[in-house]
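Take a look at chain A:
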Amino acid sequence: MVTAAEMLSIAAFEQGRHAQAFPSFGSERTGAPVVAFCRIDDKAIRLREPILAPDALIVQDAHLLDQIDVFQGLKPDGYVLINSRHSVSEMGLDEVAAGLPSGHILTLPATEIAMKHLHRPLPNAVLLGGFAAMTGMISLEAVTYAIGRKFKGEVAERNIGAAAEAHAMLSAHEEARA
Partner candidate 1 sequence: MIKQTEGSQAVAEAVALCRPEVICAYPISPQTHIVEGLGALVKSGELTPCEFLNVESEFAAMSVAIGSSAAGARTYTATASQGLLFMVEAVYNASGLGLPIVMTVANRAIGAPINIWNDHSDSMSQRDCGWIQLFAESNQEALDLHIQAFKLAEEMSMPVMVCMDGFILTHAYEQVDMPEQAQVDAFLPPYEPRQVLDPADPVSIGAMVGPEAFMEVRYLAHAKQTMALDRIPEIADEFKEVFGRDAGGLVRGYRIDDAETIVVALGSVVGTLEETIDTMRAEGVKIGVLSIRCFRPFPMAAVRAALARTARVVVLEKSFSVGLGGIVSTDVRLAMVRIHVRGYTVVAGLGGRPITQESLLRVLRLAVADELKNLTFLDLDWDIVNRHLAREAASRHTGPLPEALLRDIGASAPRSR
Partner candidate 2 sequence: MTQPIKFYQTGTFTVGNRLLPEDKRTVQSSTARDNSLNSGHRACQGCGEALGARYAVDAAMRATAGQLIAANATGCLEVFSTPYPETSWQLPWIHSLFGNAAAVGSGIAAALKVKAAKAGLPEAVTRVIAQGGDGGTTDIGFGCLSGMFERNDDVLYICYDNEGYMNTGVQRSSATPPAARTATTQPLGPEPGAEFGKGKNVPLIAVAHEIPYVATATVADLHDLEAKVEKAMSLRGARYLHVFVPCPLGWGAASCDTIRLARLARETGLFPVFEAEDGEITAVTKIRRPVPVDEYLRLQKRYAHLFGAKGHPETIARIQAMADKNIKRFGLLDAEGAA
């Protein structure tokens, strides 16, 4: 998740914006719940507090929805992208969806897409591709650039392919809705 926030910040930087990405934990171990933040602005960012009122939420591990109030503080017109092969309804999130503008909460089978392209359950880049399509806050080109900064060679290529598939999937979804 930390890498996803960092890539998002690189993508925003590539688009000429200021971005600040930081984790909320520290220990270098897998298995612990992790939150990472990314702040994007057109001017230099001075604020250093954790993001308590996000404009957008990317949930990489849907199990966390049972453990903590993931949506706390989300802005009324915020976006939510959840890594899951289930639909929003199937996840029991219709009530949350009702409180947000149409199309602002979507699920994306990012782990499955990652498995297809990378043969590994690493959905970071995939989620960013989907996020780009969903919100338009960053472009797919910027996401591609960011992936190239973080990964090299074939790993980068496969991640880019996976992100593109997610982007296409959610773009089609947006068009279908419209």
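One rule holds for everything that comes next: contacts are C-beta pairs under 8 Å (C-beta built on N, C-alpha and C of every residue); 3 or more make two chains touch, one makes a residue touch a chain; residues count from 1.
Quick note on selection: all candidates are chains of the complex that A comes from, given by their letters.
Since the model is a prediction, treat every value here as computed from it, not as a measurement.
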Single touching candidate for chain A, where 1 or 2 all sit in one complex: 1
With touch defined as at the start, can you tell me which chain A residues reach candidate 1 in the complex? 5-6, 9-10, 13-14, 18-23, 26-28, 44-50, 52, 63, 66-67
